[in-house]
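Selected chains only, in their assembly positions.
Labels A and B are assigned to the chains in the order they are written; within every chain, residues are numbered from 1.
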Amino acid sequence: MIFQTIRQQQPLIHCITNYVVANFQANGLLAIGASPVMADDCQEVEEMVAIAQALLINIGTLNDRTKSAMLLAGIKANALGIPVILDPVGVGATTYRKETVRHLLENIQFAVIRCNLGELAAIAGVDWQQKGVDSGQGTIAMEVEATSLAQRYQCIVIVTGERDFITDGKHSQWIAGGHPQMTEVTGTGCLLSAICGAAYSVSHSPYQQLMETLTYYKKAGVLASAFTADIGDFQIAFLNAIHRLSKDGAASCIL
Amino acid sequence: MIFQTIRQQQPLIHCITNYVVANFQANGLLAIGASPVMADDCQEVEEMVAIAQALLINIGTLNDRTKSAMLLAGIKANALGIPVILDPVGVGATTYRKETVRHLLENIQFAVIRCNLGELAAIAGVDWQQKGVDSGQGTIAMEVEATSLAQRYQCIVIVTGERDFITDGKHSQWIAGGHPQMTEVTGTGCLLSAICGAAYSVSHSPYQQLMETLTYYKKAGVLASAFTADIGDFQIAFLNAIHRLSKDGAASCIL
């Protein structure tokens, strides 16, 4: 199982990420046996990404300093063949985020874009009412837009929600499961993007293994929700769940 | 009950805040059904605050970049009638914090100032020995100074401590309760300020509903302390408690 493979190979994931979820992301990566490293300054990101197995770019609390670091790190990762994951947090909320994401997409070849429905709509240029960094409301031909995005940027696109959708532009798949509590804790989407980086870096067939990643991430949500209905406990139970899955694999899913 | 109203209306709270408590604040807002969004750069805060129902300005780990963002966001929020909450973290500790708070107070109309005793003393210009971001020691005519502050800046002033004091410059109220463990976890004051933003944004009579917010926040502390004497557990139990209060209301308080 993919979490077990990550634990065996212990990839180093360089995260240029937001300060809201940095701790949760670091602990989540450690929970499945990956090594996180957070570094976001232009003076060191090229060297840091060069020793990493994947790069995560998350625009959650961006500014011009970290935006420059994202570009440098992404271009360097491309030159070295290191997969880059984009998490366009709240891209629909401001012009600055939209322009940053456009600029990143123009200059970096991403391996995976992991977003929610509102973020997909913003990237696709669909009219949409984004609510901060949450998904928001509107109407979008989701499968069409996600597939088109995957084709345009030659990458895998993952749109998470009640059901997840994954496409590489040719194939696509819906993944059901999970639990609503996953949306009541900050950073579950951000952590998933980081884990997608880890999964991609240890994979020979990324599309298949990212499908498995989504499947088991949802299972972790179900496992955690079985332990508690309380939202403080849930964030801890969720880390416990991905930890167990990375150790015992599917066996952990038998409650 | 106010937490239930927040859960029903799900206001978006734009936080310009410190990186120590950002995760706890985000999870705490989510726990009562509000939506947090953290964004602190001048390039986007005006657009971000425009889609929010309240703005929180917390000076915990400020620098000139975020200070400028606080000013831009606050002025924009005023123009749009969006309530702004000030949390003057550790304002008495350094000249930079004092001058920043003075500058913010001169340029932004705050709806609420939420502070501790040491911070009140610093803003009021009373001689006081602040201990970092903790309350510190000294003598202050607290009711007089808080009321005077509320009158001068035409806002509600909340001074939290063993007992909380709230005043709108005309009325005032003491609120007892709570538990000392609340001071042993970082960010309980910061989270309260963010929740005051949420409460204000959904209220027709903010003064009343902020009183209720303070009352139930203290009840949450008591609820959490009933579950554990351990301080690691307490931060989680506290999130559980506000979560339950926002779902079940006063029923959660019957242990």
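The definition used in the following text is that contacts are C-beta pairs under 8 Å (C-beta built on N, C-alpha and C of every residue); 3 or more make two chains touch, one makes a residue touch a chain.
From a predicted model like this one, the values you see are computed outputs, not experimental measurements.
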Whole-assembly copy number, given 2 chains displayed: 3
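Everything that follows uses one rule, which is that only the chains that are shown with their structure count from here on.
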Chain centre separation (subunit A, subunit B; CA means) in Å: 31
Residues of subunit B that touch subunit A when the two form their complex: 12, 14, 19, 22-23, 26-27, 30-31, 35-41, 43-44, 47-48, 51-52, 65, 235-240, 243-244
Residue ranges of subunit A touching subunit B (in the complex, touch as defined): 18-21, 23-24, 60-64, 90, 93-97, 130-134, 184-187, 230-233, 235-236
